[in-house]
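A single protein chain has been omitted from the complex, and every remaining protein chain is retained in its original position.
Up next, chain A:
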Amino acid sequence: MDIFALTIEQALEGYRAKKFTAVDVVKTCLENVRKYNKEYNVLLTVRDEDELIKEAKSVDYSKPLAGIPVVLKDLFSTNLLRTTGGAKIIDTYVPRYDATVVRKLKESGAIIIGKANEDAWGHGSSGENSDFGPTRNAYNKNHVAGGSSSGSGVAVALGMCLFGTGTDTGGSIRMPAAYNNLVGLKPTYGRVSRYGILAMASSLDTIGHVTKTVGDNALVLSITAGKDPLDATTDTQPVARASFKRSDLKGLKIGVSPEYLAIGKQATPGMDEKLEAVTETALKELEKLGATIVTVNLPNTQPALATYYVLVPSEISSNLGRYDGVRFGHTRETFGGEAKRRMMIGTYALSSGYYDAYYKTGQKVRTLVRTDFTKAFESVDAIFAPVSPYPAPKIGDFSQDPLAVYLSDIYTVPINLAGVAALGLPAGFIGDLPVGIQLIGPQWSEERLYEIGFAYEQETQWYKRKPNIEGSHPSEAHGYI
């Protein structure tokens, strides 16, 4: 068993065929935690080894995720397991209940290895805003992991688990997926329950996951999705498992927006030319598979980023207003810099005299952004876009300029404003750094995105390229890769 290549589907097959057991897989994951966690800063809390082995020994193999190791982003409340949200202000908090998704994963037999590092509260797209220090990129440790679900992505890439959970308010699942050669789903708003997950911006927060393959990703969604009486925004829309019979994309129309690409370049003058070439190649692959590429217009892409950075801080200032250090955690001066910045921007945008100019205008422009997508989906089945304007930057490159980091979210945030679904897929490499693309679909179109993603994945097989970590651990890593 090669844990760096092992998918959930292969692990389940291996259990069925009695090639190996959940104990073997969990032990191998723990081995990688021991080897890489300190250096890559991936997990903030790791469960007790004896407890994990015991759990693995008593797995009920009839369950859909039986014996599958998972790490949870530290925003997911876990009963009696420390939950920090990547923030020092609550670094002692031990919840007394499980988030709905955590309960569902436990009931389906998944084994929680630990809690993953992240940008504090989900505020960031590089992973550098964690109060516990940045997570390092699995493919080049001098570069950022992508955030905010940074540890969840790197844990999968470094073989500490077979999938990681995340939240995506403006790209926080797609970014670490793109930067670590993984498949990341930002589901439709309301698809997966947010109950028990620390809130960032409640009108945009979505709950998804990162996996090695499209098939794994669809399997996990079939467990986590669905109506939850504890989250009034969840919908009763059926969650079909994609059939994955499609080997071509004949008859499908995939849209490309010139505004999207042009504005990305304009907003981030550093947009890598090599990245442009990688995404063009990806588009050609889709065309080769039979898809028709159609131009669509998304004229409100430029204002979308500004809208996002009004609405999100506003909702954050409200959500983080509750942390008072009375019921748990420490007092408010313990908040990190980015949380303070966002609370202040939000407070300003919501304050008397500024509310109409900022928050209300933002909500109106949000309508324009949504309408762009609704209109585009009248003529195409999905929209193609890059995830980030560049591959993972070096750690520290943007740390003095918060606005520059915000601009890297240009391709991801409009999707959250519109509340639609997007699937991030590996699309190649620039040097040793992975590059991701995303397929954006209408609300509730996850099944369609999985079908397209699967055909693309079969054709390109980028997921097979594993991190080159032998160099940094020549003796220890031997035998595992």
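Everything that follows uses one rule, which is that a residue touches a chain if its C-beta (ideal position, glycine included) is under 8 Å from a C-beta of that chain, and two chains touch if they have at least 3 such contacts; residues count from 1.
Note that in this section contacts and distances are computed from a predicted model.
Looking at the choices "Molybdopterin synthase catalytic subunit", "Aspartyl/glutamyl-tRNA(Asn/Gln) amidotransferase subunit C", "Heme exporter protein C" or "Anti-sigma regulatory factor", the name in the UniProt record of the chain not drawn here is "Aspartyl/glutamyl-tRNA(Asn/Gln) amidotransferase subunit C". Among the residues A:Gly133, A:Pro258 or A:Gly325, only A:Gly325 touches the chain that is left out of the figure. Touching the missing chain, out of A:Gly226, A:Gly362 or A:Gly428, is residue A:Gly362. The residue touching the chain not shown here, chosen from A:Ser317, A:Ser388, A:Ser408 or A:Gln438, is A:Ser317. In the complete complex, the hidden chain is touched by one of A:Lys18, A:Lys38 or A:Arg96, namely A:Arg96.
Contact between chain A and the absent chain runs through residues 92-94, 96-97, 188-190, 203, 229-230, 232-233, 235, 300, 303, 306-307, 309-310, 317, 321, 325-330, 332-333, 335, 337, 340-341, 343-349, 351, 357-358, 360-368, 370, 402-403, 406, 418-419, 443.
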